[in-house]
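This is the structure, below, for whatever I ask next.
What you see is the complex with one protein chain gone and the rest in place.
Naming follows writing order (A, B and C), and every chain is counted from residue 1.
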Amino acid sequence: SNPLSRSLTDEEFDRYSRQMIVPGMGKEGQLRLLTSRVLIIGAGGLGCPAAQYIAGAGIGTIGIVDGDVVEPSNLHRQVGHATSRIGTPKVTSLITHLSALNPLPTYIPHPCHITPDNAADLIAPYDLVLDCTDNPATRYLISDVCVLLRKPLVSAASVQKSGQLVVLNCPATPQGEGLPEGGKYNAAPCYRCCFKQPPPAAAALSCGEAGIMGPVVGLMGVAQAGEAVKILASGLHAIPSSDGATGQEEPGRERNLRQPTLLIYSYDLDAAVGPYAFRALKMAGRKKSCFACGEGSRARLTLGGIKKGEPDYVQFCSAPTARVTL
Amino acid sequence: SNPLSRSLTDEEFDRYSRQMIVPGMGKEGQLRLLTSRVLIIGAGGLGCPAAQYIAGAGIGTIGIVDGDVVEPSNLHRQVGHATSRIGTPKVTSLITHLSALNPLPTYIPHPCHITPDNAADLIAPYDLVLDCTDNPATRYLISDVCVLLRKPLVSAASVQKSGQLVVLNCPATPQGEGLPEGGKYNAAPCYRCCFKQPPPAAAALSCGEAGIMGPVVGLMGVAQAGEAVKILASGLHAIPSSDGATGQEEPGRERNLRQPTLLIYSYDLDAAVGPYAFRALKMAGRKKSCFACGEGSRARLTLGGIKKGEPDYVQFCSAPTARVTL
Amino acid sequence: MSLTIPITVDFSGGLEMLFSNKRRHSLSIPALFTEEKDGKGEGEGEGEEEDKGKPVTIAFLVDYLCKNFMKDPRSDLFVLDGHIRPGILVLINEADWELEGEETYEIQAGDNILFVSTLHGG
Partner (left out) sequence: MSLTIPITVDFSGGLEMLFSNKRRHSLSIPALFTEEKDGKGEGEGEGEEEDKGKPVTIAFLVDYLCKNFMKDPRSDLFVLDGHIRPGILVLINEADWELEGEETYEIQAGDNILFVSTLHGG
C-alpha cells in the first residue's frame, strides 16, 4: 500500500501537529518526511544542529557518519554532544541526544570517516545527503558520489565568522545529461560546477586552526536542515518525468533549483546584523566543462574508479601555494 | 581586581579555544562573555537553540524564565527538551540539557511566567535580555522594563514560515534622552519605537494555533544568540561617556545600532533558499512620539506604574478587529 | 492609455496569504490619481500634472491593492478604517516608511514596497 496514504499514529500526531498545520505541509508533507531517509555526514558544528531539526521534524531514517570522538574544544558549538560523553564516538553521542529528543526515527550510526572506498555504500541507501564535513577533499568526494548515485546534496561550510550554503544536484539529473544549451541551464549543478577547484592547501582554513564562532556554524547547520525538510516534504527533488508517473510541477517560485542560490552569512563581531549579513548569490547551472557531471564525464568518473582511487581527492586538494611572496 | 585581566583555567581554555582564536574575540572577548549575565525569557522554539549557543559560548550567568511544562507538541522544534522530560517545567528541562553541554556557567531557573509584577525583579540582575516569548503583551512588557532598567534587548519572533529579529535598546540610553534632532537619530529604538501598536487580537497568530516549522524558529533562535554574543564580547552595549570612563568607540561598520536592522526570514516550502529569503530592513532610531522612551515618557511609564498595572498590557493587545468583512 | 509606473510590491510575515499566496507582485500602477480621465502619453511637460491628478502615494497604493489584488475576504487583516492595520510594517526600498513620510510618500518608478506583518510567536 502507498506509504503516503496511511494514518498517523496518535503519538505522531501529538508530536508533529504544529508543523503539519503550517500551510503547504499537511499530512502529506509529514508522511513524506516520515518515509524519507537522510544521511548527515559529519557530527560536528554543522551536523549537530542540522540533526536536531532533522530528527525533530520526523524524518524516518537518519544516518550519521563521523569517525571522530567528542573533545572538549568541540562543545562550544557542537550542541548535540555533552561533557559526560567526551572521548566517546561523536556518532553515538549525537544519536544519544537525538533519541532523547525524538525516539521515533530510525537512527543508523556510521562511526567511520567517509572514504573513496566506502562512500558509495554509505550514501546509496539514503534519499538526500547533508554535507556537514570539514575539509575540501571529502567535499569533492561526497559530491561526486552524489552525482553518480543521483542524490540531492545540501552543502554548508563555516569558518571563523563566515558561513555558506547551497543546494546541489536537485533534482539529480543523470551524469552527463541536461547540459546547457543556448545559454539555458537544464540541470542543477554539482559541487564541482560551483567550486571547480579547491583552494591551495595553505588557504583552506579548518575550524581547528582558524577558529569558529558557535552561532555562525549553528545557523548554517539549522539552515541546512531547513532546506532538507522543504525538499523532502515538498518533493522538490523529484525529477519531472515525461510519462507523468513521478511527475511534479517544476517548483521554484523565486529561484529555479537548476540555477541555485549560494547563501553567504557574514558575522561581524563589531557590528549588529546589517544589510550585508546575508547575501544570496545566483549560481550557474550544470556546466558542460564539469569534471563530474559535464560532457564526457561518464568516461572519467565512475563508482568503480572512485573505489580504485581515481580521481585522487587528497592530491587534488593538496596543491601547495605556487609562490609565497613574503 | 579587574575580572577582565584574570587568567583562563585550563578547562576554560580547552573548551573555548576555538572561538578565542577567531579574529576579534581573543582572551578579552572570552573574559567578557565569562563575566556577562544573560536572561533568556522563553524556553521554547527560540529559547532552546538560543540557550544552547549562549551556554556553549561560556556566558557566565544564564537565567531562564518560563512557566510552562514540556509537551509532546513542543519537541519537533524545542531541541533543548527531551521526551523523558514531558510534563516537567521547561526551565529545569532546558537547564538539564545545558548543564550537560557546559557545566561551567551558573544557570538560574525562573520557573514562572513574566508578569508586570515580577518583570523588573527578573530582569534587573542581568546585562542583556533575549525575548524568546510568544505573545504581544509580554513583548511590550519586556521592552518597557528593558527601557526603564537600561538593558539591551535581542528580540526575535517566528510563526509558520516566517521569522524576524531586531537588536533594540543598544546602547541603552536613559528614557526620554537621545531623542532625534534635525532628522538625526541619537539613541537606539525600543520595541515600541519599531512596533508602535500590536496587531488586532485576531491577527496575532501564535505557533500553537498557526503552526511553525522547526528550522525557521531554530534559525532565528541561533541568530539571537549570535547577536547577544557579539554585543557582549565586543561591548557594543557600552554607552560612550563623555568622560571616557566606560567609553568605547561607537561601533557599527555597516549599520549603526542607533538605527538597527530588522532581519526577516521567509521560508518557502515550495522553493529552495532564494534571493529574498533573508532581507535586512532599515529601521528608524528612537522616536519622539514613543510611549516608552520618547518625549515625556518618564511621566507615563515607570517601574512602579507597571507593577500597579499601568499600562494594561493585556488590554493594549486585545483590541478586536474593528470590522469583519466576511 | 494612462501613464503608469512600474513597481514591485512584496508581502511577508503571512500577508502573502491574502494576496494569492504570492510574495512578490510586479505591478504597473497609475502615475497620477483622482478622477480617472484619459491619461497622457509619455514625454509631456510636468506643468500640466497638477490638473490631471496628484502623484500616487502609499495611501493610494494600499487602496489600489485592496481593490485589485486582494483575493481573500479578510481584508481587515490588511486594512482597518482606510489605513494599514496596526501590526503591519511598511518598508519603502527596504527602509521603515517613517523615514520616508509614511502614507504621504510619493511612489517613484522602480520602488519596492514591502508590507510585513509583525510576528509575536516563538
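Quick note on the criterion: a contact is a pair of C-beta atoms (placed from the backbone, for glycine too) under 8 Å apart; a residue touches a chain by one contact, two chains touch by 3 or more.
The structure presented is a predicted model; accordingly, all values stated were derived computationally and were not measured.
Looking at A:Gln30, A:Asn102, A:Ser143 or A:Ser158, the residue that reaches the missing chain in the full complex is A:Ser158.
Of the listed residues A:Gly80, A:Pro198 or A:Gly294, the one in contact with the hidden chain in the full complex is A:Pro198. When the missing chain is restored to the complex, the residue among A:Leu39, A:Val217 or A:Ala292 that touches it is A:Val217. The omitted chain makes contact with just one of the residues A:Gly29, A:Gly63 or A:Pro136: A:Pro136. Where chain A meets the chain that is not shown, the touching residues are 42, 44-47, 131-136, 139, 156-160, 162-164, 194-200, 202-207, 210, 212, 217, 262, 264, 266, 268, 276, 279-284, 287, 319, 321-326.
Everything that follows uses one rule, which is that only the chains that are shown with their structure count from here on.
Each chain gets a centre from the mean of its Cα atoms; for chain A and chain C, those two points are 40 Å apart. Residue positions of chain C with contacts to 2 or more other chains are 23-24, 94. Residue positions of chain B touching 2 or more other chains, listed in rising order: 160, 207, 210, 212, 268, 276, 280, 282.
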